[in-house]
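With one protein chain withheld, the remaining protein chains of the complex are depicted in position.
In this document, chain identifiers A, B, C and D correspond to the written order of the chains, with residue numbering beginning at 1 in each.
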Amino acid sequence: MSAWISQFFASYSNIIDLCLLNSLVGYGLFLALSANMFSLATGGFMALGAYCSVYCTMELGFPFAPAVFAGALLAALGAAAIGAPVLRLRGDYFMLATFAFTEVIRVIALNWDSVTGGAIGIFSIPRHTETWHLALAVAVVIYVAYTLRRSYFGRAIAAVKQDDVVAQSMGVNVFMHRLSLFIASGFICGAAGALAAHLNYFIGPGDFGLVRSVDALTYPILGGVNALAGPLIGAIFTTLLPEALRFSNQLREILMGALVVAIVLYLPGGAMSVFKLRWFGVRAGETKLAAATEQAQS
Amino acid sequence: SETPVNIGIVQATSGGSAALYGLMQKNGAELAIDEINTSGKLGDYKLVGIHQDDAGDRGQSVNIFQRLINQEKVAVILGPTLATSAFAADPLAQKAGVPVIASSNTAPGITDMGDYIFRTSPPESMVFPGVLAYVKKKYSPKTAAQIYGIDDTLMKSAYAVHKKALESEDIKIVATETFQKGDVDYSAQLTKIKAANPDILVIGGLAEETANIVRQARQLGIPPSTVILGANAAISNKLAELAGATADGFTVGSGWFIQYDSPKNKAFVEAYRKRYSSDPDNFAAQAYTSVYVVADAVKRAGGVSDLKKLRDAIAATKDLEANNGSFSFDAHREPAVTPKVLVMKGGKFILAAD
Amino acid sequence: MIGVQLEVWKIAKRFQGIVAVDSISFVAAARQVTGLIGPNGSGKTTTMNMITGLYPADAGRITLDGVPLTGSPPHQVAARGVARTFQNIRLLADQSVLANVTLGTHLGHRRSILAVLARLPGVAREEREAEGRCRSLLDELRIGHLAEVLAGNLSYGDRRRVEIARALATRPRLLLLDEPAAGMNHSEKEQLADLIRQIKASGITVLLIEHDIDLVSKVTDHIVCLNFGREIAEGTPAEIRNSPAVIEAYLGRDEAA
Amino acid sequence: MLEGISLSVPTGSCVCLIGANGAGKTTTLSAICGLVAASSGDILLEGQSIRRASADVIVRRGVSLVPEGRRVVSNMSVEDNLLVGAYTRRDDQVGADLESVYRRFGRLRERRKQFAGQMSGGEQQMLAIGRALMARPKLLLLDEPSMGLAPQIVNDIFRTIREINAAGTTVLLVEQNARKALSIASYGYVLESGGIKLEGQAGDLLKSPQIVAAYLGSA
Partner (left out) sequence: MSTFLQQLVNGISLGSTYAVFAMGCTLIFGVLNIVNMAQGAFFMGGAYFGLEAARLGLPAPLALAVALAGGGLLGMLSELVIFRTLRARGGHRWMGLVASLALARMMIGLAQEIFGTQVQRYPASDLMQISWEIADVRIQLLQVVLLLVSLLLMALLAFVLQRSSIGRAIRTVAFSEDVARIVGVPVGRTILATFFLAGALAGAAGMLLGNLFNVVSPFMGEQMLVKGLTVIILGGLGNVPGAVAGGFLLGLIEVFSVAYVSSSFRDAIGFGLIFVILLVKPNGLFSGFEERRA
């Protein structure tokens, strides 16, 4: 039995690591999305975290934990720096500005050979990241998100998401709330970048571009932005999907696309909304509403 | 009864331009495996190719390596397609003691990852100096311009090799331009290069990019007297097709080319065309060679029960008859081939007449 | 809760050449109900938006109990005890009525984020108190039974009530009501009038924008009438109803009493 | 939310629907013009069923709604809002009707280039009414048209409704200002908790003690 487990782990540990890592990034985005910040800065934040932490371990000889912290901190600082101007922008304009940030970071990484190695990247990075590091990070983030969501802070954020005029008028400092979430998102993505860098021996600028940022957004969205477990489910699903469909060879891309489309169409509230589907003909939450409106009329 | 020898083939067949190279190598490798199995030259051993598509994504490459090593118990891994994937995944194989033979990674540092890592693709540094020497002898250029893909590991390292070679040949670099993956318009860079009026133009790009750069360069009026040189990776049948007549005179170096005159090569090209109804390129040829290297080593090592022995046998590969003459590994597990200089003429690469 | 005195002095606002508020000055006396009336587009809502800081005033001064308010962003104005309702109802449609109202208690929470994360016992108590207070507010407004309904599913009149409840949940010292009676029928307006009187009795200053002149007359102590962004009349309800300027610009002949 | 409502609006008449908040007035209008599907029963327009017809078809057949809460297109100019009201029309009278809406609501003319979303509440209400008139409907449904309007304008609105009705348009009016509504209507229905509680000639309703207590108040 234990032989079986160790064999399983030896064969699949990287998949497990990637699931956790992507979940972590997914939660970073989840926080941003919860205040309607459709951020494409993820790639940039991860790059900051990754390069900074690798510099710390490989050049400065830092131990692992402080190096990860330094990476996360740098990303958080980056978020704070661009946050002030960028948070004034609405919707798609915000999206473009954060994307511009990611692109600028990527181009710098491509050109700053002495630190980043340019396109060739940095290899032979010591492998420090263990599965339990990732699991712990995800657990901490889930705890924080869970606790905050049910507090007045969470309510304020929900108001900011839907109508910032209302939120302001109720005394919510909209800017500070969004900024702190953006910084938190930067911190988490930076930490994820640092952990990723010490997972696979190698980093290069190609790891942190637009694709990375868009993928990171799809985790919480596909999982369901209204459910706390959404990013976890979304990340695991998207990470496992290419592995699970490996048998299909050339048709893999097509099948993968079709599966995602099917999920979105059948669960338009995200994968987590499967729990709101009609079980036994009644929709969860529906009875309550019907009862309440009935009362209202009597 | 037969003893299977599992060979992992990690090549991208989907997900972007990597698929172009991955597919070719997968084809070449599978062709070789079938040939060897039907020839019966390995006796009781039967090669079993296990292809896995990593979509050019190195997270997936690592996943695949783990599974191939621990679950499929492969004897050797061919690939992966991209150098970035190699840097992430090869250390796993090195640690587990499973030999890896790359047939498209031409970046520097690949074989430095450990003594289980080999490649059959000659690195740019082995090929380009010969090409430049030829051009220098023939045209005695004084100035050069460079253009390369800055976000591509392969091209970035090719650029460094080109630059070093130009400097050591005392050719002055008058313009250095870059482009990125997915760019289709190079006119801004080429206009700048045209203004610098170089004697030669060195392109660090993949086949399709190179084809377009060549075509646009001529269209913008960079004269035929400016000789255009390319990187090893630019050798593809696509080049002539996309660039048309403008590609005439385009000069490259390669460890292999399709018209290479040897019975082994003729048979390879023939078999490849028959099976895939298209022409092989040098990546297909190198993957094909890789499989023959493995088969040879299996024979000499007397099986695959001891991978250390297999590794040693691979490292000892010497003068194996291959489709580009005879094949050997040098002490650094790099291919010891004599590169040839090829010139495009009328839509075909021909061996440069010295 | 002690109501504050609002003073507005010569404030002005223009939008790309449209003069919405030209120059308006008035005082809403502490613990009294002041009415703000005027024809459509005369600048009432704009005035309210300037008081709450949603629009910066182009000119003029606004003070609460003598302390300037001008230039403060909306959340600071709210922190000074100013609450409002919106003419174009603005509820969070996909949240329950209770959640909408509880948002109003935001400023009442004293515990820091760290305390929340550490789950200190005080946090839960605070939350419970806030919810309890909101439920009783809903009951007062006779919509207690709708607490769990999504705000987006309410009828128009009920949405107005939720707006008022949410504003009251902030424990305001100055309450700004923008057409609270719109969409209510006669008896519902009566209830609303009672509520406004109660609010006044609890010591809150109220500024009321309303087109129902009967309602305004019933509950206000003082009325300011605007036209084209300027003040055209000011006085007790009776004076206003008989002011020729007001009749001419606003009430029309039939409404004059 | 509605149960077993039957009402009829004879051609050319002006019928009024009153009731408390949440009684189902808005839902009734929505069902008539196809915005929500009626779960049972039938809706007949000029004798033909429109229960299953889609909203745009119903509008094409001459039904026009002034919706609750104005619903003007906030990122379009005032004039475009009015013109989109005439979307289903192909005749050449649109310009003339635009002119007549402008004549009725001078404020709209002044602001024809302004974004509708920037207008004041009452101005938006005028716009919503103007938009419905632009369709030249055969049946006009009005959901609390006087909401948010200054007293003087309210009088204008009721006068307008009466004129439109007199000119041959059938009107179904939902109003909280029951006294005014009943004074221009010929027939009235009182809705309560999703059902019809009372109906009758407008004049009779105005005198009914029940109605007076609940909806009219002592004048």
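Definition applied: a contact is a pair of C-beta atoms (placed from the backbone, for glycine too) under 8 Å apart; a residue touches a chain by one contact, two chains touch by 3 or more.
Please read these numbers as outputs of a predicted model, since none were measured by experiment.
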item	value
Per the touch definition above, residue among D:Q118, D:T160 or D:S186 touching the missing chain	D:Q118
Residue in contact with the excluded chain [from B:N212, B:T251, B:N265 or B:T317]	B:N212
Absent-chain contact - pick from B:T106, B:T120 or B:Q189	B:Q189
Touch list for chain D against the chain that is not drawn	33-35, 54-56, 59-60, 64-65, 67, 71-76, 80, 83-88, 115, 117-118, 131, 135
Touch list for chain A against the chain that is not drawn	33, 38, 85, 88-90, 92-93, 95-97, 99-101, 103-104, 106-108, 110-111, 165, 210, 214, 217-218, 221-222, 225, 250-254, 256-261, 264-265, 268-270
Residues of chain B (touch criterion as defined above) contacting the omitted chain	14, 16-17, 19-20, 23, 150, 177-180, 182-185, 187-189, 191-192, 194-195, 208, 211-212, 215-216, 219-221, 238, 241-242, 244
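As a convention for this text, only the chains that are shown with their structure count from here on.
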item	value
Where chain A and chain D are represented by their mean Cα positions, the distance between them in whole Å	49
Mean-CA-position distance for chain D and chain B (Å)	75
Inter-chain centre distance, chain B versus chain C - centres from mean C-alpha coordinates, in Å	74
Where chain A touches two or more other chains, by residue	293, 296
Residues within chain B bordering two or more other chains	none
Contact set on chain C toward chain A in their complex	52-54, 73-75, 78-79, 83-84, 86, 90-95, 99, 102-107, 109, 113, 116-117, 119, 123, 126-127, 130, 145-150, 153, 158, 166, 170
Contact set on chain D toward chain C in their complex	18-23, 26, 68-70, 107, 111, 114, 118-123, 125-126, 144, 147-155, 176, 178, 213-217
Chain A residues touching chain B - in the complex, by the definition given at the top	7, 10-15, 18, 110-111, 118-121, 123-124, 127, 200-202, 204-207, 242-243, 246, 249-250, 252-253
